[in-house]
Structure formats: structure tokens, C-alpha cells
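Before we start, here is the structure in question, set down as C-alpha cells.
The complex appears here without one of its protein chains, the remainder shown in place.
Letters are used for the chains, namely A, B and C, taken in the order the chains are written, and counting of residues starts over at 1 for each.
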Amino acid sequence: MLIVMERDCSAEQLQKVVEKIQKMGFKAHPIPGEVRTAIGVTGNRTPLDPAEFETLSGVESAIAVTKPYKLVSREVKQEDSRICVGPVTIGGTGFVAIAGPCAVESEKQTLEAALAVKDAGAHMLRGGAFKPRTSPYSFQGLGLEGLKILALARRETGLPIVTEAVDDESVGLVEEYADMIQIGARNMQNFQLLKRAGRSKRPVLLKRGMSATLDELLMSAEYILSEGNYNVVLCERGVRTFADHARNTLDLSVVPAVKKRSHLPIFVDPSHGTGIREKVGPLARAALAVGADGVIIEVHPDPDAALSDGPQSLLPGMFADLMRDLGRMAPLVGRAMER
Amino acid sequence: MLIVMERDCSAEQLQKVVEKIQKMGFKAHPIPGEVRTAIGVTGNRTPLDPAEFETLSGVESAIAVTKPYKLVSREVKQEDSRICVGPVTIGGTGFVAIAGPCAVESEKQTLEAALAVKDAGAHMLRGGAFKPRTSPYSFQGLGLEGLKILALARRETGLPIVTEAVDDESVGLVEEYADMIQIGARNMQNFQLLKRAGRSKRPVLLKRGMSATLDELLMSAEYILSEGNYNVVLCERGVRTFADHARNTLDLSVVPAVKKRSHLPIFVDPSHGTGIREKVGPLARAALAVGADGVIIEVHPDPDAALSDGPQSLLPGMFADLMRDLGRMAPLVGRAMER
Amino acid sequence: MLIVMERDCSAEQLQKVVEKIQKMGFKAHPIPGEVRTAIGVTGNRTPLDPAEFETLSGVESAIAVTKPYKLVSREVKQEDSRICVGPVTIGGTGFVAIAGPCAVESEKQTLEAALAVKDAGAHMLRGGAFKPRTSPYSFQGLGLEGLKILALARRETGLPIVTEAVDDESVGLVEEYADMIQIGARNMQNFQLLKRAGRSKRPVLLKRGMSATLDELLMSAEYILSEGNYNVVLCERGVRTFADHARNTLDLSVVPAVKKRSHLPIFVDPSHGTGIREKVGPLARAALAVGADGVIIEVHPDPDAALSDGPQSLLPGMFADLMRDLGRMAPLVGRAMER
Partner (left out) sequence: MLIVMERDCSAEQLQKVVEKIQKMGFKAHPIPGEVRTAIGVTGNRTPLDPAEFETLSGVESAIAVTKPYKLVSREVKQEDSRICVGPVTIGGTGFVAIAGPCAVESEKQTLEAALAVKDAGAHMLRGGAFKPRTSPYSFQGLGLEGLKILALARRETGLPIVTEAVDDESVGLVEEYADMIQIGARNMQNFQLLKRAGRSKRPVLLKRGMSATLDELLMSAEYILSEGNYNVVLCERGVRTFADHARNTLDLSVVPAVKKRSHLPIFVDPSHGTGIREKVGPLARAALAVGADGVIIEVHPDPDAALSDGPQSLLPGMFADLMRDLGRMAPLVGRAMER
């Protein structure tokens, strides 16, 4: 159920509605919009009667939400959400580029990559300190030390940081050292982690699972919003199919599909989405063209020496060229790429 | 085996090499390039000895081809192939738009669509006269009558025609009435049909099967080339996956992958690739951005009345807007869209 | 629409109903059952009014068929279909084993395999004379010569023959020399071929395409039945997925799903379904356990020398062991394996 308040409703009227919802045993989620506020109701197992709310003062209408997801739905919030990460706004008319190494390996490597992507025009820095790896014997990241290096890179470049968290403890650390929490594809349905991220004050970058449907991705986002954190950015990073010419099959048509069903911004990760350096540029351009709000790209000063995902990392020069291309194309699809 | 001739080799020297190959019981495929001619050798089950050929006069080198496909391979021909369909060139620096209704339903509907797509700047007209349909009880196309309508539409608009053939008989008819033969996704491994198309003088548009790997697509093209028809254009039209937000999953990363392995042009079909009208535009823009040589798009003057694939057909006005967008973006990716 | 005749309706009454259907411009398919005859109506685009038929004499009821497929549907025919191939009955309480080499390579190899599988208890012989191969440079089968070898093997062993046809011409030859026409997975949606097989007097073994849904498989069978050939046996042979531990993913749950929706028998091909010799036995046992009507298994006297699919062919001794296992298990699932 979504309760749409009148344009000029008072704070008191809003509060009364919230209280009524709570008294009924449900949860109220006030969603301030540009012209009016709506209140999402969750927790009810069966449909509610609109009349229960439409008779309250200040309420314009009460609308049943037909999708299994509610707070992430366009039905509930028609305007695109804008998510602020430090000075960067995601989800508006800008096209945002996040770049950096797959993993934080050392201060030198991270600073070198950070300065290079900053010079090339990136808006944010990525880099993994906690790395979920298929093998227990692979490099698992530097952990806290990695976070400290990322924080240093932010001081040096001014770029906000996004980095992955993999459990309660690492969410706490990422909250402290970084600007945005990444939930990786393998954890897209780690609901305990999603709930923890939902209680964080930091915005969340939620990657689509390798075989997640769009509805499942949106439901995972709903877990985060339903805990009170509305600052979620979705990210397509390739799905698993029979196709063997790339590491994953990048599903770009999910971008307009997200735009139709949800108000949340959607990014594309052409690095994991293809797994092959030479395809990153073409697919990043395609991501811009298809309507994505940004890209997240792996850049490494020396990919051959990378401890993970070297073959898909761009060299700094390739990334700079790509940024130039994207900057030129952006206005043609109604976007801007200033920093 | 690929035999690369010297730049200034004579026709006689070339002929001697061809004869030697034939005498060994194999097939010779002379492939004239811009600066020199190469000869593909097929039919051998085991590797050949380069020395057998390198000692012939006029031969520069004999190179083992490591891929299962040969004639379609970049190893064999480094320059991009350019395929001429009437006045239209596919595979150069142009970006080619083929458009028209899914099926030819009537003279009126087809002419209306043809004039509309011509006005909007399309380079070629599409329309099915032989329709392979999942159900035997669905509209199967107008057959010969449909081809005659397409020929009429060409006379009215000057646009070359591409239309699907489904068996020997229809290949013969399509050759007679149209400019380019389409082999549909369901027939991508109908090898009898591929061989028949390989003996045609008309260029072929070969669509990727619903679960075909890139190698399988290239091998199917190889069937056509190995029969002597080198004018093949590949087409990505979406693959079948678990994803349910679109009819198929459009695999745009296959475009740079084709470019790397083969000299053949590659198109994208965002209409079948998504199955949803509102996604056709974004994915067509993405196809241009990712490096495709063209798009093939369904346009219907009255989609709601269409006998097949109405929900994915653009209205003429939407198509005109899309063509404008593509025309503006093309120069930024090194393409032109004049007609 | 399905028109169910009364138990004791006369031939004349039946004929009157057929004529009425034809006069309305539709096609009538009388389907004799054990206790009564039904008539399937196809060709109508919109639902028919049951009253039109229920008032005719001899008609018990007229039932709208809700599935896109009609003649193959359980709604239309409730008893399991039994298909006779020479002395062999498929679809009853027997469990039928078809075995033999992937391809007919020589008289010696084929006779050796035929005698071996006969000795082991196989009911029918398989062997390809027309081989659809991914590469134009692979062995494509012996063609007519192969069919003659198969006919010879039948004379020597008494086993009925099933072999693949790939186009009109080969259907004609297979009809002449063999007992059952196989339509391969790659041709499951080659509708011209399906229609040709539908006009044949020979029963058809229709393999599921590599990414065909169950409905698509049933619709392809419907093409054959709608042309008048009701003797169709379906065959699951593995679908294409991301899983890489086997050549294909054998989808055994399709067996009970077919049983629910259709009266046609369903086979399983564990050889193509797994592509790995050592998995053929376990999956053949599973096919029996899950309710399949039979299996089709590749057996080669010398797999390492096979011209195609050697790694998935059983040695004659392995096949004999498997037949013994299946024979012991069959009674436990209500089947018999006598010959």
C-alpha cells in the first residue's frame, strides 16, 4: 500500500498517518518527493483497504502496490532517485564513472591507480579490501589495511571511495573508512548482509547476482530500503549463460527494464561483465547509450602483475581514451560528464 | 591452410597453385584482398605441410589456420569484408539500418511501412514472406505473393530487400525477387539450407541461433563461404537465458568478439533481441556504440493489428526519432549514416 | 476444439461431423481411441462455439482446447499413444532400447555394432547416414550408401532401423530404407522438414532442440501430427546451459512434464545428453527410473576410431552390462524389457 499525501499536508498530518500504520502493526516508510510526500506501508500479509487511510486528513489517495517489491517501485516513487556519495550525485543527468583496481594490493599500486583515474576524469575510486574469491587459497584482500590505503587515496585525490563488504564486521569497517558500501554479486541474496547494509547510513552499490532475475535484484534492493536505507544504486555485471566468448553475458537490456520498474539508478560493470580488456571500452560506450547512470571499471597501472582480474583491467591510458569518448557521447543521450 | 600470394603474382601463378590444391583432392578458395590474393585450402583432414606450397612460384607463405573455421577467419583475411546489397555497402564505415514489418501482410501495409522507413532514412527494407512459426496454426506468411509485394515496394522506394528463406524452394524465389537472403535463427544449423545459400549469388544475412556459441555461428557462416558465397553478414538477435524481463537476452559483447575473430560484418536485431517496443531504441543505440555494422528493426504502421510480433514493432514516428539519434551518434564512433 | 463422439457413433455420423468442419474452412483430425473416437479441429484463428457441434447426432461433447498445441495434447487424447516400429511397440508398458553407432562408417563397423547391440538385447538399431555437423569440414555421413548398410544390418539382425533425415530428399530415402525417421535437435524448428515428415507413413523420433522449451517441443510435434502423421516419439537429449561438467545438461524432469501434457511417448538420449561415456549408464538408469519410455544409446565396437562422438559411445560390453541393469530395474517401475 502506498499512501500519497496532499501537496500541502502538514507534518502533523503525516505523523498521524504514520502512527495509524504503526498501530495496525505495520511499518511506515515516509518517502519525501519533490512536490509531495508518500508513505509506503510494509509488513501486511494481505491487501489493505484504501478507505482506512483515504479518510484521514491530509491524505490524497491510498494505492495498492501490485508488485512484490514496493519501496523500490516506480509505482511508489515516480521521480528518479538521486543518490549522493560525497560530492558526487548518481541518478540525475550526470553519467558517473567509478574506476580503480580490482583489489587494493599496496599503497603504491592504489595511489598510482587513483591518481591515474582521477586525471582521466573518474568521479569515484573503487578497490577491493575484502575480496570474495572462489578459491580459499586465492588472495583474499588486505582487509583493514586495504581500507586505510583507500582512505589515504581519497585524501590524495578527493575521490569518494566504494568498496565491498562481505559480512557484518566488514560493513562496519567500510562505513568508517569509505563512502559507499558495495554488495557483490555472490552476496546479492545474502539477506543478513542486505539487512545490515539497510541499517547503514552509507549508500549501497548492489550488484546483480550471476543468475538473478530482475525481480530478484529489485527484491534484494527492497531488503535494504525496508530497513531504512533508501540510497541504493543497482549494478548489472553480466549474467551466466552458455555463451563462452566472454566471462559473463552482459545483459544491457536490463537497464531500460530497471528504469521502467524502479526509481533507483542503475550502473553497468563492463569489466566483470566481459572479463576481457578489449571489450570493456565498447561495452562501456554501449552502457552509456542504453541509458545507464554510470559505469564501474577496473583500471590497474600494471594489469599483468595484478593479484586478481588482471586480464579485464584497463591500462590508465586506455581508460583516459574511454573517458574522452564517453564525455563526447554523453550529451547526445542527454547526459553530462563533468566532475 | 592459407596460402598468401606475392603482391605481384600473376593470374597464371595463382592458377597453378589452385590446380595443385585440387590435384591433392582439396578445395581451393581464392580470396582477393586489397593488396594481395590469398587462397584458402579446405577439405584436408590433417594438417598440410607448408613447404609443399611455399616452393611454388608466386607464393609468399603458407600458414596453418588454427581455428576450426577458416574462410570466415581474420587469420585468413585481415581487412573487414564489405558486402554490397544493391547500392548499399555493409561492413565499411557506414552504419546501415534495415527496417520494415515483421511479416508482409498486404500491399497496403507493406508500402506504407516501406515509405515510412525510407522517409526516416533506412537503407534497406525487411519483411517476411516465409515465416517460420512455432505453431503450425499461426500465420505462415504470404509466400510468393509476399515476395511480389516486396518487389513492388522496392520499385516504389528504391530500397533493397532482405527477406527470409526457409528451404530450397524459397531460396530460389527469394533470389529472384529480393536482394539479400535471410537465414533465421531457427535455421542457423539447418546445414542443407546453408549450403543452398552458399550456392546463391545473393548476399546472406545469417542470424545467430538462440543458443549458438560464437564458434557455432562462425562455423555456420563457414558453410556458406565454403560453397563459394563470400557475402555473409552475421546478425545477433538475442540468446535464450533464464532472464525474464525481455524475450531474449541481447548479447552485445558478441560484436567485438566477432570483430576480433572474423572479417565478416555483424548486425544487431534489437527487435527480436528484446521483444519489447520501448527497449528497441536504447538497444539500437547501444548496438551502434558497441561497434555493430548496422541494425535490423521492425517497424509497422499499425503494430496492434500486426499478424506477428506486434509488441516489438516500432511505430514509424518512433523509428524516425531513433534514426535521428543514431545519425547524430554515428560520427562519434567513427561511422556515417548517409544514404 | 476437440469433438468427442459417442461410444457407439456410426461411421456416417463421424463423416458428417468431418464434413461440417471442412465446410467451415477448418481441418478435421479424427483420432480413434480405445473406446471412442474424437475429432481435433485445427485451422481456426478464434474459438469455436461448442453448440455448433454438440447438436450434431453422434456427438457427445465439444471441448475447447486451452493449450496452443492440440493434437499432441492429453486434453485431446487421454490414453498414452503406442507407436509401432516394425515389431517394436513404443509407449506401452515396455521399455525400449535403441542402440548403435553415432554414424554408419562402414559395413564392417555397422554390422559388428548391430550384432553386438542385438546380442545385448537392444530392440532397435540406430546409426547416422546423414550427419548434420557443426563444421562443413567434418565427416558428413555416407548418405545413401549408409542407408544401404543399415538395411543390410536389419536383414542380418531383424532389428528395425531409425536414422536421421535432414531435408526432403533424405526423408524420401530414409522412408525407403529405414523404419523410423529421426529429426535431430538442430532441426527441431526446421518447420519445412517437420511438415515433410508429417506427410510420411513412417514413425518419427523428434529430438528436443538445444534450447527448446517443452511447449516448443510439443508445437514441433504438432507440426508433424497436423499433417496427418500421428506416430511421433519425443526425445530429450540434453539442453544447453552454463554447466560445464558435461556436454549438455540432461533435463530428466521433462519426462514427467511430457507425460502430464501429452499422450506421446518420450525417450531419453544419455549419450548426447552427457557426452561422456562413463555417465551414459547412470543417466540411462535414471531415465528408466524417471518414467521414460526408452533410451537411445550410442554403441561403437571401437570408439577411439569413431569418426564422430567417440568419447560418448559405449563399448559393446558396457552396453550389455547396462541392458542387464535396466532389465532388472524395469519391473520395479512397472515396465518390461523383453524383446
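As a convention for this text, a residue touches a chain if its C-beta (ideal position, glycine included) is under 8 Å from a C-beta of that chain, and two chains touch if they have at least 3 such contacts.
Just so it is clear, the model here is predicted, and its values are computed rather than measured.
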Worksheet item: From the list C:Leu283, C:Ala306 or C:Met323, which touches the chain that is not on show?
Response: C:Leu283
Discussion item. One chain is left out of this view; which of C:Gly100, C:Gly146, C:Gly198 or C:Gly273 touches it in the full complex?
Written reply: C:Gly273
Item to complete: From the listed residues C:Thr37, C:Ser170 or C:Thr241, report the one that touches the chain absent from this view.
Response: C:Thr241
Discussion item. Even though one chain is hidden, which residues of subunit A still touch it in the full complex?
Written reply: 42-43, 45, 68-70, 132-137, 166-168, 186-187, 189-193, 195, 210-211, 215-216, 219, 222-223, 226, 240
Discussion item. Considering the whole complex, not just the chains shown, which residues of subunit C touch the missing one?
Written reply: 211, 213-215, 239, 241-246, 249-257, 260, 273-274, 278-279, 282-283, 285-291, 325, 328-329, 332-333
Response to the item:
Those residues of subunit B that touch the unshown chain are 240-242
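Operating definition for what follows: only the chains that are shown with their structure count from here on.
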Worksheet item: Measuring centre to centre, with centres taken as mean CA positions, what chain is farthest from subunit B?
Response: A
Discussion item. What's the distance between the Cα centroids of subunit B and subunit C, rounded to whole Å?
Written reply: 34
Discussion item. For subunit A versus subunit B, what separation do you get between their C-alpha means, in angstrom?
Written reply: 38
Worksheet entry | subunit A and subunit C: spacing of chain centres that average the CA atoms, whole Å | 50
Discussion item. Give me the residue numbers in subunit C that touch at least two other chains, ranges are fine.
Written reply: 240
